[in-house]
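For this depiction, one protein chain was excluded, whereas all remaining protein chains were kept in their positions.
The block that comes next holds subunit A.
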Amino acid sequence: MKPTTRKRLFRGALYAIFIIAVVVVAVLADWEAIQSNFFDLDVAAEAFPGIITTAAKNTVVYTAIAFVGGMIGGLILALMKLSPVGPYRWLATAYIELFRGLPALLVIFGFAFAVPIAFQWRPPGGSAGAGLIALIVVAAAYIAETIRAGIEAVPKGQVEAARSLGMRPSWTLVSVVLPQAFRIITPPLTNELVILIKDTSLLFIAGMALGDRELTTFARDSVSSQANATPLVLAALMYLVITLPLTQLVAKLERHNKRGR
């Protein structure tokens, strides 16, 4: 057999397997059950407008708060980690390793339940607020490492040029290093943002007031009250509407960076 013939046969076999698999799934699947359990229009209608005005809105708001908080915390931690002062470096390293090593769910649980009981402290914003603080605490650890990598990727000559012009270290950082570092890390930072969007779903463990519910909590409550999975599908679509443009953006930025500026 000629190599080209063999290649063509192999390609044909792959297509055949795919078509058989599709046919088998189509024949075996209980389409009625799928339709009535996952795509029930009446149940879907029930979910509106709350799934948008409350749930999707809260998901976006929580993500924004956690991201901004995580960026501020991450920047401080990154600068501490690059500090010439030993104790700052050690503290930042310990923090980053700790919170990257723990499941986010456990941290949320701690802030929502353990911390308030232990210290007789009511977090602002109730359970949602406590959960958000936990998300910020965890996000800061990841973002810190990203920012540190970005700062270290800025060529040493940039700092030398700024310092040789008489610019103070603080101005050098703000006007020369950070703008270049953030340009370098825009793709990974956008990835952190996408991960954060999905991680807001973990807030359900905190147990939230009705108006504080985000997409996953909202969908789960609807699923149990309606005994139907359609709200879950709606929530999934909402997540994709938010995350897909961002992941596309990351892909585009990465192609752009590869080509060089």
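A few notes on this one:
Assume a residue touches a chain if its C-beta (ideal position, glycine included) is under 8 Å from a C-beta of that chain, and two chains touch if they have at least 3 such contacts; residues count from 1.
Heads up, the rule we're going with is that contacts and distances are computed from a predicted model.
Looking at the choices "DNA ligase (ATP)", "Serine/threonine-protein kinase RsbT", "ABC-type polar-amino-acid transporter" or "Chemotaxis protein CheR", the name in the UniProt record of the chain not drawn here is "ABC-type polar-amino-acid transporter". Taking the complete complex into account, A:Ser175 is the one of A:Ser175, A:Ser224 or A:Thr247 that touches the chain left out.
The chain not shown here is touched by just one of A:Arg163, A:Lys198 or A:Arg220, and that residue is A:Arg163. Where subunit A meets the missing chain, the touching residues are 155, 157-158, 160-168, 171, 175-176, 179-180, 183, 260-261.
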